[in-house]
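Working notes for the structure below.
One chain of protein is taken out of this complex; the other chains stay put.
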Amino acid sequence: MLDDLKQAVCHANRRLVAEGLVTLTWGNVSGISEDRRHMVIKPSGVPYEQLTPDQMVVTNLQGDVLESGLRPSSDTPTHLELYRRFEGIGGIVHTHSRFATVYAQARRPIPCTGTTHADHFDGPIPVTRPLTQDQVANDYEHETGRAIVECLSQQANDPLRLPAVLVAGHAPFTWGTTPAKALDNAVALEAVAEMALHLQRLTGDPIELEPYVLAKHQARKHGPDAYYGQPT
Amino acid sequence: MLDDLKQAVCHANRRLVAEGLVTLTWGNVSGISEDRRHMVIKPSGVPYEQLTPDQMVVTNLQGDVLESGLRPSSDTPTHLELYRRFEGIGGIVHTHSRFATVYAQARRPIPCTGTTHADHFDGPIPVTRPLTQDQVANDYEHETGRAIVECLSQQANDPLRLPAVLVAGHAPFTWGTTPAKALDNAVALEAVAEMALHLQRLTGDPIELEPYVLAKHQARKHGPDAYYGQPT
Amino acid sequence: MLDDLKQAVCHANRRLVAEGLVTLTWGNVSGISEDRRHMVIKPSGVPYEQLTPDQMVVTNLQGDVLESGLRPSSDTPTHLELYRRFEGIGGIVHTHSRFATVYAQARRPIPCTGTTHADHFDGPIPVTRPLTQDQVANDYEHETGRAIVECLSQQANDPLRLPAVLVAGHAPFTWGTTPAKALDNAVALEAVAEMALHLQRLTGDPIELEPYVLAKHQARKHGPDAYYGQPT
Partner (left out) sequence: MLDDLKQAVCHANRRLVAEGLVTLTWGNVSGISEDRRHMVIKPSGVPYEQLTPDQMVVTNLQGDVLESGLRPSSDTPTHLELYRRFEGIGGIVHTHSRFATVYAQARRPIPCTGTTHADHFDGPIPVTRPLTQDQVANDYEHETGRAIVECLSQQANDPLRLPAVLVAGHAPFTWGTTPAKALDNAVALEAVAEMALHLQRLTGDPIELEPYVLAKHQARKHGPDAYYGQPT
C-alpha cells in the first residue's frame, strides 16, 4: 500500500542530507496520497542514512498510525493541519536549515530582494504569530499548524504561490505539489535566506526587487505561459 | 556537428556543481562555434548530473533552435546578445552564486580590494542599470543582454579584460575565450565577492588595491610578457 | 579490557571529522567505564583518520595511564575532573569548532534564541571565569576542569540538562550519557552558536525564546513523558 509514496517520501528525507539542510535529525518530509486519505511521514528521531521506504509511517488525516511499528515525527500534527487546509499541496518539508532558521528566530520576514527569490516565492516569506503559553502546553504541534495556516491565509490566495513560512522562534516549513518539489522549495528558501542576510548586513536596509520583475519571474516559471524548464 | 563544443559546454555545465556555483538549476553555460554562426547552450531546467553532450541545444545567432528536442535555457536571448556584441568571447556563464548575487541584489559594484581580483578582472565589477517595466514586459532576456553590453561598454575597452558583470536585482554573468575560461572567471568572481563582503564588514569602507599593483597583476597574467602559467 | 568503550570512543573521535567539528588535531573525545573506574581517551596529536580502537589510551580516574604506549590527550586532566564531579555523564567531547569557539573567545554566553537550542540545552550556554596566572602556570588542564565544574554548578542542577560549556578564551566542552551523545551535543552546540551569531548581527540584541517554549521542548525530548524519537 502506498509503495510509490513511501519511496518518494523516503527519498526526499534522504535528500535533506545531500542538500545540506539538516543537522542530526532536525528535519522531516511527508507526502499525501492522491485521494488525500493517507499521509506518509518520516519516523521520529531515526537517522536519515538508515531510512528505508518500509520504515515510513502511514497515518490517516486524523493522525492515527496505520502502518509501521515506528512512531511518526513529533511534528505530525503540524503536517496534518496543513494537508487538511491547503488542498493543492502534496508534500511538506520541515527543516532547521541555518539561515532560514535565523530569520524565524529573528521573527522577521525574508524580504524579496532578487530574482532567485522571485523564481520560487511570490513575495516575502512571512513569520507566524507566537503561540501563547496555553497553546504550547495543550496542543503544541497542532497549534503550530493552525498558526501557519492563519499566517498564509493572510498573505496569499494560493499556498502554492508562496510555499514557505517561518514559525516564530522555531524554523521553516515549505510545501509543494509533491515531496520532491517541497524539498526544492526548502533548498531555495535556505539560499534566499542566506543571501538576504548577507545583503542586509551590506546595505543596512534590504533593497526590494521591483514588483514587475517579481511578477515576470513568477509568470515565466509558474504562469500559464511559462517558458522555464521543459514542457511537461 | 559541433561535437567538441557540445562536449565542452556540457562539461562546463557539470563543473558548475563541482565548483559549488549552483543551487537547483540556477545556472547555465554556453559556447559559440569558431565561425560564430552557432551557439551551444544548456537545456532549460534539466538537472546537471543528468546532462549529456547530445542534450545540449544548438541555435543560430538569431536564437532559432537547430538541434536537440529540448528547450534552451530561458536566458538564451541574453547569451546571444553578448555573443553578437562581444566579438572576442567564446563562452558565457550565468549563475546565482551566493556572494556575487548579493552584490547584484545590493546593486553595488564589487570593488577591487586585492590581487586575487586583479589577477582576473581589470577593475571593479560593474552593475547594470535596472530595466524599465516595459523592457521587462516585452523582451526581458534580450533587454538584459542589452543592459549588460551597455554597462560593459562604459567600463572597459575589451570585455575580456573585465569578463564579468552584475545584473541589478538578479545575478552575475561572466565570459571568456572558451566555456572553461568563462567558468574559471565565475569561480574567481564568487571568491572575490565573498572576500569583498567580509572585508567591507571588517573595515566599513572597502580598501582599494593600489592601481599599479592591479596593473602589474593584469600584466603578469594577461599582458604580452605574461609569465604566469605555462607557455602555450 | 574495555573493548566496547574503546570502540565507541574511537568511533566518536573519527566522527569529529565527519561532522566538520575539527581542524588538524584540535579535538578529542573520551568515555568512562560503567564502574567509573577507567577513562578511555584519544591519544594526543594523532590524526583522526589513522585512529584505531587499540590506540585509545586507558587511564584510571587519577590520570595514571594503564594501557596503550601512546600519550593521552593533553586535555586529560580536564576530562577527569568532569568525570569525578558530574556523576551522570558517560562521555566528553572537546573541540575548537568555529562558532562555539568564537563565543568562547568573546567570553559571552550563547543565548537561547530558538527551539533548536531548546531541544538540546536547558538555557544559555555559560562561559567559565578566566584562570589566573598561577592557575595556568601550575595545573592548567586540571584548573580548567575545576572552572567548568564551578561554572556549571551555578547554572544547572543537572549537568545533563545543560551539557555544554564555553571555556573563556579557549573553546567548548560538551558531554552526555555516552560518547556518541556527547558528540551529538557538540554538533548541536556548533549549530546553535552559528545561528546565534548570525541572529545577533541581524537584530543587534538577541531575541530570547519564550521560557515556556524552552520548557516544552525540553519536556517533549527529555522529560518523563518525552515523545520525540522512538521508545527505548
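Letters A, B and C mark the chains as written, and numbering starts fresh at 1 in each.
Assume contacts are C-beta pairs under 8 Å (C-beta built on N, C-alpha and C of every residue); 3 or more make two chains touch, one makes a residue touch a chain.
Source: prediction; values computed, not measured.
Considering the entire complex, the omitted chain makes contact with B, C. Checked against the full complex, the one of C:Ala171, C:Val187 or C:Leu214 touching the unshown chain is C:Ala171. Contact between subunit B and the absent chain runs through residues 113-116, 119, 184, 187-188, 191, 194-195, 198-199, 201-203, 207, 209-210, 212-213, 216, 220, 227-231.
One chain of the complex is left out; on subunit C, the residues touching it are 23-26, 43-46, 70-71, 74, 96, 98-99, 101-108, 130-131, 133, 136-137, 140, 169-171, 197, 200-201.
The definition used in the following text is that only the chains that are shown with their structure count from here on.
The chains in contact with subunit A as well as with subunit C do not exist; no chain meets both. Counting the residue numbers that touch the partner chain, subunit A and subunit B have less than half of them in common. When every chain is represented by the mean of its C-alpha atoms, the one lying closest to the mean of all protein C-alpha atoms is A.
Subunit A and subunit B have Cα centroids separated by 32 Å. One inter-chain figure worth recording: subunit B and subunit C are separated by 46 Å, centre to centre, where each centre is the mean of the chain's CA atoms. The multi-chain contact residues of subunit C, meaning those touching 2 or more other chains, do not exist; every residue touches at most one other chain.
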